[in-house]
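Input: a single structure, listed below in C-alpha cells.
All protein chains but one are shown in place.
Lettered A and B in written order, each chain numbered from 1.
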Amino acid sequence: MAAASPTPSPLLSLRRAAKSYGGVRALRGVDFDLRAGEVHALLGENGAGKSTLIKIITGAHRPDAGEITVAGRTLDGLTPALAQQLGIACIYQSPALFPDLTVAENIGLRLEPAGAMRRVDWGARHRRAAQLLQQVGASIAPAAEVRTLSMPEQQLVEIACAIGAGARIVVMDEPTASLTQREQERLFTVVRELRAAGVGVIYISHRLEEIFALADRVTVLRDGQSVGTHGLNEVTEAGLIKLMVGREVAQIYPPAESAPGEPVLTLRGVGCAASGVHGVSFEVRAGEIFGVAGLVGAGRTELARILFGLTPADAGEITLNRERLAPRSPPEAVARGIAYVPEDRRRHGVVLEMPIAQNMTMAVHRRLFPGGWLRGAAEQGLARDFIRDLAIKTAGPDAPGGSLSGGNQQKVSLARWLATQPRLLILDEPTQGVDVGAKSEIHRIIRQLAKDGLAVIMISSDLPEVLGMSDRIGVMRGGTLTAVLPGGSPAAAVMAAALGQNERPDPA
Amino acid sequence: MKRYFREISVTLALGLVLLGLAGFAPAFYQPQPLLSLATREAPTLVVACGMVLVIICRQIDISVGSQFSVCSVCAALLAARGWPLAMVVPASAALGALLGAVNGVLVAGLRLPSIVVTLATMVTLRQGLNLVRQGAFVNLPDSVQWFGLSQAAGQWTLVGAALALLVAFGLAMRHLAAGRWVYAVGTDAEAARLAGIRPQLVTFLVFVLLGALTGLAATMNLVQSPQVQPMVGAGLELKVIAAVVVGGVAISGGRGNLWGAFAGLLLLACVSPALTHLHIEAYWEKAIQGAIILLAVVADGVRQRKQKF
Partner (left out) sequence: MNASGSHSAGWKSVVLRYETLLFVVLVAEWFFFYHYGTTTNRRGTVVGFGTLDRQFDILRHSCEIGLLALALTPVILTAGIDLSVGSLLGLCAILFGKLWHDGGLSIPAAAALTLVAGALGGGLNATLITRLRLPPLIVTLGTYSLFRGLAEAITHGAVTYTDFPAGFLFFGQERWLGLPTQAWLFALVAAAIWLLVHRTTWGRAFRTIGFSPEGARYAGLPVERRVAQVYVLAGLIAALAALIYTARLGQAKADAGTGYELFAITAVVLGGTSIFGGRGSVTGTLLGVAAIAVLKNGLACLPVVIRLNAAEEMSGLLTGALLLLALTGSVLPKLWSSFRSRHRRT
C-alpha cells in the first residue's frame, strides 16, 4: 500500500490500477495519490509503467481494473476530453503544437471559446500569450512561429497553455530532458509557483538531483508495481536507485560462452551535429555483445542511425574490419555488412502489409535474386528455414507481417537481417513490448549469434537485459558515451552512470 | 518579416515586371486597356480566394475550371430565360456550392486524395456539359451586359466586387476564428482535433466555399460578353493554382495568405500582356505558367530543406 495520505481527500487518487497490452502487463495494481499543492515525483526505469500510468490519468487509455478518483469524484470512464474538463493537463516531451502557427495563436486555439464566427482579437491574444509566457518565465515572443522554437521552448508553451486553462493537475513527462541549466532553473520556478497556487504536479524525471531539489514526495515504480511512496526527506539517492533497480536480476539469461575475438568495429570521436551525437569512441569485437544503456534521449538510437547511414556522421572515424566506414545511406551500410534491427517495429522493422517471406528477403535481394529476378522457391525456402529456426508462430510464409504478435514480428525483423549474414548486428530495444516467452527466445538467439562470432551492439532500456546479456556495457548520456563498464556490473553502477552520478559523486 | 518572405518577394517580382513594362512597353499603362485587363482577371481573383482556402487546408481542387463552365452555362441559360441577375447570381453560386460539396464529401467524408477526386470531377463535369450542350453557345440578353450599366461602370463594379471579396476573405482568414481553423487543420489535422476543431468538417466547407465562389465568378464573367461558350473556364484551374502557389501559399498546407495570392495573380496576369508588348509569342504562356509553378515549389522546397538543417 502507498503511504497513508494525511489529507482526507487528495486531488487525484488511483487504487489498484492495472493495465495490459496484448499479454504484457504494464501495470499490476498501482496505488497513487496526488495532493493539492505538492510536487509528486514518479520514478522508475524505462518500461516500469510510468507512461502507462500517465496515459490512464490523462484518459488516453482506460485501465483494465482499478478506480480513479479526481477531486472526490470516482470516475468510471475517463476520456481525454473529460480529463481536460477536470483540469488535468499533460506536458509531453514532444508537444502537440501547430508548427506553422505563432505561439500566440497556438495558445489562443487551445484556450479561446468555441464559435466559428467569433472575431479573433489579436491584441488580446498576444497580451494573454505574453502574460502566460511571462508567468512561466519564458522569453519567447508571442509572434514567433512554433517551428522556429526549440523543444524546451515548445514545452514552455505547453505549460503556458496548461496554466491558461486553469489546470489543477499538471503532469510533466521528463520536461527537463533537453533543457539547459538556466532553462531548467526557470522551469523549477514555474513548478514551484504552480505548487504555491495549489496545483498538484506529477513530475517524471530520471534526474535524481532534480527530484531532490523540487519534489515533496516520490513514488517509485518497478515492473508495473509501486515499490513505495516516500517523502523526499526520508530517502537518499542511493536508496532510490536501489528501489528502482530492485535487489537482484529476476530473469535467467543465457550465459556467455564465447571469448571475444578481433575488433570488428571501431569508433573514434564519432559525432553528427544534426542528431546531437558527439565524441563517441568504443570498439566491438567479434563474438561480443556490446550493450548500450542510457536514458531515453541519450543518443543511443541516433548512434545506431549513424552506423546504418541514415544520418551520416560528420566527425570522427569509423572502421569496420580495419577498413574505413562512412555510410551515406542504408544501402551502403548493408553492403558493408551492417544490420540494424530498428526500435519501431511497426513503422520501420516490418512492412505490415507484406507477407513475412517478402519481409525476410527484403535486405538480401541482391544475393538471393541474381539479376534482379525473383525466385519464389528460394524465397519460400529461406522463409521456412527462419520460421523453423527462430520458432516464429505464423500461418505460413505468406501471412502478412501485420498478422503476427509483437514478439514474432521482432523475430521476422531479426530474420531479415540475419539473412544478410552481417558482420555487425545492431539491435535497438530488441525485446520492447514483447511477451516473456518470446523475450527469452530472442535472448537465446542473440547469445547464439554472438557465439557464432558475430559482433553485436544491443541498445536496450531494459536494465536487467543489458546487465544479463552484455559482455561489456557502454553507457550513453547527453549524446555521448560516458562510460564503458564490464558485463555483470551492478545495476546501480549502470544506473548511476546513466543518470550522471559519476560526475557528481556527492550531490547535496 | 522573415515570416512573410514569400509574399514580399512576389510583390518585389511584380514590381520589377511592372517597372520593366514601364521601361520597354509604356503602352501597357494606358488606363482603358489596364481596366479591361483588371476586369478580365476579376473572376480569376474570386476563384483564387477560394483556392487559397483549399490549399491552406492541405487540399487541392483542379475541377474549378469545369465548375466554372457548368455554372457559366447554367447561369447564362437562366439569364436567357429572363431571370433577373439578382436571382441568377445566387443561383449560380448555389450550384457551384453544390458541385464543391460533391468534392468535399469525397475528400473529407471518404478521405480520398483530393487530386484524383477533382481530376475525376473535372472531366465528368466537362464532358457532361459537352454532352448536354454539344458546344452550343448561349446568347445573352442585352440587359445582362455590364449589369445593364455602361461599360466603364460595369467594369468598375466587377473590379470593385472582386477586390471587396478579396479584402473580406483576407480579413476573415486573419480575424475570424473559422479562418484560423483552416490554418490549424492544414498545419496539423491531429493537433486541430485535440484543440476541439473538426478537421473533416472544415475540409468539407472549404470545398463548398470554393465552389460557391467559382459559381459567383462565373456570373462575373457572364456579364462581360454577349454570349457564353461552354469551353469558358478551361484551364482556369492551372491559372488559379499557379497564382496561389506563386503567391507563397504552401502546397503542403498551413502557410500563406490571400495578399500573397493576389500578388501572384497580378504577376501572372502581367505575363501575357508583357509577352505581347515584348513581342514574345503568346504560345509560350502555358509553358511559362508551368515553369513558374515549378519555380515556386522548388523555391519552397529549397527553403524548407534549409530550415530543417
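Keep in mind that, in the parts below, a residue touches a chain if its C-beta (ideal position, glycine included) is under 8 Å from a C-beta of that chain, and two chains touch if they have at least 3 such contacts.
Everything quoted here is computed from the prediction, not taken from an experiment.
Here the missing chain is touched by one residue of A:P342, A:G407 or A:P464, and it is A:P342. Within the set B:G15, B:P33, B:P84 or B:P113, the residue that contacts the chain not displayed is B:P113. Here the missing chain is touched by one residue of A:R16, A:R192 or A:H365, and it is A:H365.
Taking the whole complex into account, chain A touches the unshown chain at residues 310, 329-331, 333-334, 340, 342, 347-354, 358, 362-363, 365-366, 369, 372-374, 376, 380, 396-398, 416.
Where chain B meets the chain that is not shown, the touching residues are 60, 62, 106, 110-113, 115-117, 119-128, 130-131, 134, 238, 241-242, 245, 251-252, 281, 283-291, 293-294, 297-298, 300-302, 305.
Please note the rule applied: only the chains that are shown with their structure count from here on.
By the touch criterion given at the top, residues 80, 96-101, 105, 108-110, 112, 114-120, 122, 145, 147, 274 of chain A touch chain B in their complex.
Those residues of chain B that touch chain A in the shared complex are 3, 174-181, 183-184, 186-188, 190-192, 194-197, 253-255, 307, 309.
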